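With one protein chain held back, the other chains of the complex are shown just where they sit.
Chain nomenclature is as follows: A, B and C, assigned in order of appearance, with residue numbering initiated at 1 for each chain independently.
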Amino acid sequence: MKELITSLANRYGVRDWKDLKAGQAACFVDSGRLRDCLRWLRDEAGYAHLSFATAIDQLERGVFTLTYALRNHERGHSLLVHSEIDRTRPVVDSIHRLWAQAWTYQREMKEWYGIDFPGSPRVDEEFVLEGWQGPPMMRRDFDSLAYSDATYAERPGRASSDPAEHMKRELYPEEQA
Amino acid sequence: MSDKHSIPGPLANEGLPLAERGLFCDAPPRQYQRANKITEAFWNWARAQSLWILGFGTGCGAIELRPLMTSRFDMYRYGIQPRPTPRQSSVFVIGGYASVKTLKRIVRSYEQMMGPKFVVALGSCTINGGMYWDSYNTIKRIDQYIPVDVYIAGCMPRPEALLAGFQELKRIIRAGRGEGQNEYARKFEWYKANQKQVIKDWNMPDYNW
Amino acid sequence: MNIKDFIAPFAVWKRAFEKPFTVRKPIDERPGAPRYRGFHINDAKACVGCGSCEAICMNQAIDLVPVAGLPAKEGDSGLRPRVDYGRCCWCALCVDICPSGSLGMSNEYVWVDADPEVFRYTPGVEAKPWDKSELGYRRAEGYRLLDGQRVAMPELDHQAAVQSFLELVRGYSRQQAEREADRCVACGLCVASCPAHMDIPGYIKAVRDGQLDEGLNLLYETNPFPEACGRICTHRCEAACSIGAGTGADGEPADPVAIRWLKRYIADQVELADYGRALPRAEPDSGRRVAVVGAGPGGLAAAYYLRLQGHAVTVLEKDEAGGGMLRYGIPEYRLPYPALDKDIAWIQSLGVDIRYGTAVGVDLSLADLAASHDAVYLSTGLPAPYRLDVPGDDHPRVLDGVAVLAAATRGQSLGLGKTVAVVGGGNVAMDAARTALRAGCAVDILYRRREADMPADPDEIREAKAEGARLVEKAIPLEVKAIPLEVKAIPGDPAGALVAWNEARMVQKEDGQRPVPEPIPGAVHEDRYDSIIAAIGQGPDLAFVAESDGIEIRRFKPVVASDGRTSRATIFAGGDLTNERKDAISAIADGHRAALAMDRLLRAKGN
Partner (left out) sequence: MSRAKAPYIAPAERAAPDLDSGKYLVMWQGPNHPGITGNMSLRLVIEGDSVVDCETHVGYLHRGFEKLMERRLWMQNFPLVCRIAVPEPDFNEYCYAAALEELAGIEVPDKAVWLRTLSLEMIRLASFLMWIGGQAGAFGHGTIAQWSVTMRDYVLDLFEELTGGRIYHMYIIPGGVRGDVPAGFLRRVLETMDTVRKNLDDIELVMFHNVVYKMRAQGLGYIPPDWVDQYGITGPNARAAGLPRDLRKDLGYLAYPRLSFEPIVGTVSDAFERSRLRLLEMYQSIDLIRQIVDMLPARGAFRAKLPNPLHWKIPAGETYVAAECTRGEYGFYVVSDGGDKPRRVAVRGPSYTHGVALMERLARGVNIADVAGLMVSLHTYPPEIER
């Protein structure tokens, strides 16, 4: 494993290696070297299986963290390769030529987070949504409840009381705050 | 509520490309014309004896239809069976939550069904949003978009509860109270307005028999 | 492909002779499994309306609604959960979390209706066919989402405790406090039962989040004696706590959240020097002057809140230090003086002027005070002990409980002798007994009813017994007698006295009333004690109020409105002097309420 960490660091500047548990580790790579790094991992290091690819919105820091989960079946080891990209210019190299199913993940990230993968097949097509007019809905600044309340009618007639407030009203209404 | 969004006059089929507009009906749906009392009672009895449900599993609820239509619960003996196409079906089972994308298909399938037609709605999600009450992609009340005849509580309702629901539906039909279709015709503009409010890309005919 | 592939499928036909799988009458023949999560049931009597079910429900399927016939009362909000089956997902987390254990689920699962509006109901209140269902989901044995067990408080062991006046309870560590605070569900049932209506869920959250400055600020919003109350409060809140409403995973009654200890934890953790960081300073001077009579908790609370509003406050105290009963009535091992001093020091640091050794009615008159100030607050408490009211209660060995405690505070020799009888069942009795134990005496506590009837805090009783006091229940004192001369001659011993008391039995006189003790004829005992401490209560001393002051007094108490105003507009009163509860937190609440009312009065006058 040491060898792998060193090669990755030397070749692609991979940093912050962290063993999450037995058989699973995470590391970071610059987004510009992401595709080459993944290709090397697939072809040379035996991490041939792409479990999934996804993104995390780090709204507070203004970045998206991309996560590519690879698995080396021979060594029984999984690697979560992270890369961070600017939230305002979210563009990453597409890996659809590395894995034949990768374009679906990229299409999903495009729709859900607005992250673009130029060249990826059908990346601009709607994936799970239809006629969606809001912002990419997995972004943390999109409020699902507010959208739902504004869009879908609710059955009226519900009201709830807070126990402390209710008891104040009933038992000591004269008291002021 | 309906006044604000109502569509005036004959249907426009506005969502469709010009070439396709003529392919679809542009008359609004009609209310059912009852026959005389005795004949109608006989027909209602007959309708209740053969509930043909549309085989469109719109949500989780579809999973309990499998046991229902196989040997253990065997709904065929109650005169209930699934049909593959809306044209042959008289009962639409809304299997729980409906995403906007599915709602669009629900509306079209419902409109394609021959009258008299009935809707059974399963579970919390159809009544008031269920566990997806705060989701951006699921509607909360199916009765805003199509009329519903019977609700069955549960998440999911079990096959036995579904059967109970169908029995209730039969009672309603026999009593001549299956008013969903007429309701849809009566409040057609209101339903359309609601539908158009959530289905943002309205690229389908306004009414589609 | 071989011949078998053509023939084998015909094996289906053998099934024609087998019993079919089909259930004949599915709706009737298949009740839900014994654990089935069907429709909700609720024992509306056991439910306390805390809303934990509502809080855990991720579907927002539960509303808390008022129910006719279930008024709000201490420890019960009077609200009951109403379930929306347009939301519910039958996960039963509401059942798992329910502190009182009242929620459950039936194994009933068929509910069909054409009207979508009917699928909402309040289980246990609106009758449903499955209300009586024996089967259905209940929490498994040993399985709870909430922890019914309180984090144990480190305490001195009783053998060591009785040797000194060291503080018994050591206080929570940070980890312990956060773990205990984690048990709270923030329902707020406790708030109503606290006389000061402290924001208990708020400060417990502050403990949980490690925001102690914020916590201290919340404490001081309603109570400027957190160090004292964090130790000796009668904690009615804990009796109301929903967490203590049911049973824990072990089947034992669950412990309420240790609200008092958490309050103490906050105050203990913030140094007095850092109080200024967390707490508000006084407003600019208003030019109004207020006098407060008595520097007990109530008086100083009033002074604190008046001073915060910018009024000049002078507190007159007859004793040589502040705190009133907190200092002179509560022994050091329960409330060490440095803790009390810390509370008082902060109040003083805002500019409250306390004049010790100044007794109103002796050094100056109430009339003078009222004339020289814009408003006066009377919080003189209950300084006059009740007598035993039996023949011989003026015997020199009959001592007053509060006086004994005050002497202990002043470090004076108690001279109790070796054997002591404490008569009474309140906290003063327990304190006196435990003080006597620490003075090396053997102590009997004589109480006229049963232990369960004792007004003292159960912890106090438990500890007094653990420290070696003997509790004699159902003992009615008849007489205190001088010891006959021939017995008395033990040199160096204080002269003792004989206590004659009658064994009693509890008799239910009227239904619904609590039983009363009735002497058992002939069962009279006579025991010799070196000292007899009477601790059966105290009364007010209103000698300093003259008729010309215009304060209406009824049954030895000034008549006050709910905001503490007496019949004279500028004079207010509160605390033990006027209220029924006679504990520190009620006095503080009175002081706060009166301060707000006086502030309104002073502001109105200013314009």
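Here are a few things to note about the model shown:
The working rule: a contact is a pair of C-beta atoms (placed from the backbone, for glycine too) under 8 Å apart; a residue touches a chain by one contact, two chains touch by 3 or more.
Just so you know, these numbers come straight off a predicted model, no measurement behind them.
Of the chains on view, those touched by the hidden chain across the whole complex are A, B, C. The missing chain, though absent from the display, is touched by one residue of B:N44, B:S135, B:Q181 or B:N208; that residue is B:S135. Within the whole complex, the absent chain has one touching residue among C:A46, C:A114 or C:L145, and that is C:L145. When you scan B:W52, B:Y97 or B:Y207 for touch with the missing chain, the hit is B:Y97.
Among B:P29, B:G59 or B:P147, the one in contact with the hidden chain is B:G59. For the chain missing from the display, the contacting residue among B:I142, B:C155, B:I172 or B:A193 is B:C155, taking the whole complex into account. Although one chain is not displayed, subunit C still touches it through residues 1, 4-6, 8-9, 11-12, 15, 21, 32-37, 52, 55-58, 89-93, 96-97, 105, 137, 140-143, 145-147, 182-186, 208.
Residue-level contact of subunit A with the missing chain is found at 20-21, 23-24, 26, 48-52, 54, 56-57, 67, 69, 73, 76, 78, 80, 99-101, 103-104, 126-130, 137-138, 140, 142, 144-145. Remark: the residues of subunit B touching the chain excluded from display are 54-60, 62-64, 66-67, 70-72, 82, 84-86, 97, 99, 101-102, 105, 109, 131-132, 134-138, 155-156, 158.
Convention: only the chains that are shown with their structure count from here on.
A complete topology is adopted by the chain contact network, contact being made between every pair of chains. Rounded to whole angstrom, the centroid-to-centroid distance between subunit B and subunit C, based on C-alpha atoms, equals 58 Å.
Centre-to-centre separation between subunit A and subunit C, using Cα means, comes to 50 Å.
We define each chain's centre as the mean of its Cα atoms; on that basis subunit A and subunit B are separated by 37 Å. Counting partner chains per residue, subunit B shows two or more touched chains at residues 127-129, 133, 141. Each of residues 155 in subunit A touches at least two other chains.
Looking at the complex, you find that subunit C touches subunit B at residues 20-23, 26-27, 30, 39, 58-61, 84-90, 109-116, 119.
Residues 71-74, 77, 121, 124, 127-131, 133, 141, 143, 148-155, 157-161, 163-165, 167-168, 172, 177 of subunit B are the ones that touch subunit C when the two sit in their complex. Those residues of subunit B lying in contact with subunit A across their complex are 100-101, 104, 127-129, 133-141, 144, 194, 197-201.
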